[in-house]
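Report on one structure; see the data block that follows.
With one protein chain held back, the other chains of the complex are shown just where they sit.
What follows is subunit A.
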Amino acid sequence: MCTLQLLMLPVFVLMLPEGAQHQPSFFPTGTVPTPAVLGPVTPGGTPQSSSVETATPQDVPGIFTMGPTPVTPSMPGNRSMDLFPVLPICICDLTPGACDLNCCCDRDCYILHPRTVFSFCLPGSVRSSSWVCVDNSLIFRSNSPFPSRVFTDSNGIRQFCVLVNNSKLNYSQKLQKVNATNFQALAVEFGGESFPSALQTQLPPLFYRAGDPILTYFPKWSVISLLRQPAGVGTGELCADRNPAGFLESKSTTCTRFFKNLTNSCTLDPALDAASYYNFTVLKIPTGLTDLQNMKFQVPVTLASQASPPLLVGNTCQNAVSQVIYDIETNGTFGIQKVSVSFGQTNLTIEPDVSLQQEFIIHFRAFQQSMSTSLTGPRSGNPGYIVGKPLLVRTGDTSHSMTLLQSQGYGTCSIKRYEVQFGVNAISGCKFRLMDTDCSRLQQEICQTLHGRPTPEHVAIFGNADPAQKGGWTRILRKNCSVSIMNCTSCCFIPVSLEIQVLWAYVGLQSNPQAQVSGARFLYHYKTIRDSHQGTDVHLTTLVNFVDITQKPEPPKGQPRMDWKLPFDFFFPFKVAFSRGVDSQKCSVSPILILCLFLLGIFNLETT
């Protein structure tokens, strides 16, 4: 809109002298109608005294901006007031009863012509108007419907200015009525993102849903809280105690606690005290909040195993909690039926800086689900193995998972073993101290360290294998772990490394392939040691390698194989255009249309 005005201005300027020359009679003073003498002429055709020219277009937001103009002192007051009228609202009058600097509308200033004193007028203190100016000599007569005026700039050049009716300056927002009923609607309609308000309290739901925090009640203090499952948070593994447990979300978390002064913390820190993990009741359903005295809605936490409070004995803190296991029985919308807790406890040596890793396990069971079924352990897939799940092995009639040895802090072999995950290659090792003098006993000990106890004999073909059904298992190919060599009597042939190779493949439909173990074997690597080497360390290594032996079927027609170098992208642009067309039918028309036009163009070119 603004640019349109600017564009039209030269037209206006060019047209005007021509048109004006044809109508000299309109000029009342009868002066010679040449553009050069147009100076005193003002819009509306009324002759005006030269005093008007004293106005400076300095603060005129028109297209012509000029430097500061000295105000002609001979300016009559009332005219000046006309140009810079005192505004009804003076936005810069901030100190009542005193004159604000450069505030031309401040009535406290008592200055008739504020511009004579102030170096400039603050924006908003004079009426804003939009002037568009041209050189005065170009104008013969103005027939513009807008008010116009002649200004003199600093160089003494007279400018003919037109006050453009800029609707933007007069625009004001239509005021909307706000009352209690439409307040929220308006806030939602016009509101964007804002800072969130504090947590809103809401009515407790009728029953727990999966992922809901579980409410607990401390009768001793009449405090309502949430069942907590401390977990590591932020950039560290430090325990965040307020992490809530989610309903039906069975999971385990580990986190670390640090104690500066264990002598005090041992008996005072609730995190080390088993009692703090069961001295409350669990609300069966969230609506139990409404009636906390009614024990019908509350389930006490029962102790599954004995737990003693922490005890400071000499230089050790005994019975510090290292593991908390909650076993929660649920019954659909009837909520929690039974909660039991068991603890793992450890003794801590008192040192300046002590850290303790705690494990929190929360296990949910459906109501009356027998403990025995949950003890069989989870499947590793149904039927095909899922990547990352334990690899199932069987010894005799019991099923367990394949493990690798693991080293502890000092590099020695740990009792803890790493559970082999399906599809994840792994390597681990540890230092083993040769203590036994008898070669065959030594061999047996090392063999057990290498493949764990009991020694796996079969491996499950699918992740849902049942130990009772022999068909679901395949024998692990292996040679005897302990081997004796004949030609050396004083030396012992000990296995130092076990390589577990698992061949697996996808079977079934290509759209839903199931991973199955095709076979597994144990490979041992041996080392000869002299009998005199007792007390030295050997490095034991176990590793597992998964090899995918899936033979992919021939790809369907039209799909290139990875290693082909044939020109499959010969029709690339068309392929892209038409494959997009499948997504939206509208778009498929345009490439065809372009193609048709293109062909038509070629056809035309050839004929002409």
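One rule holds for everything that comes next: contacts are C-beta pairs under 8 Å (C-beta built on N, C-alpha and C of every residue); 3 or more make two chains touch, one makes a residue touch a chain; residues count from 1.
The definition used in the following text is that contacts and distances are computed from a predicted model.
K.L.:
Consult the UniProt record of the chain that does not appear here and report its protein name from "Chromosome transmission fidelity protein 18 homolog", "Transmembrane protein 231", "2Fe-2S ferredoxin-type domain-containing protein" or "Phosphatidylinositol glycan anchor biosynthesis class U protein".
P.N.:
Listed in its UniProt record, the absent chain's protein name reads "Transmembrane protein 231".
K.L.:
Determine which one of A:Ser225, A:Ser252 or A:Thr541 touches the chain that has been left out.
P.N.:
A:Thr541
K.L.:
Looking beyond the chains shown, say which of A:Gly335, A:Gly429 or A:Gly452 touches the absent one.
P.N.:
Of these options, the touching residue for the absent chain is A:Gly429.
K.L.:
In the whole complex, not just what's shown, which of A:Ser144, A:Gln357, A:Thr395 or A:Asn464 touches the removed chain?
P.N.:
A:Gln357
K.L.:
In the full complex, which of A:Leu238, A:Ile350, A:Cys447 or A:Val507 touches the chain missing from this view?
P.N.:
A:Leu238
K.L.:
May I ask you to list the residues on subunit A that touch the chain which is not drawn?
P.N.:
Looking at subunit A, the ones touching the missing chain are residues 232, 235-238, 256-258, 354-357, 387-388, 404, 406-411, 414, 418, 421, 423-431, 539, 541, 552, 562-563, 565.
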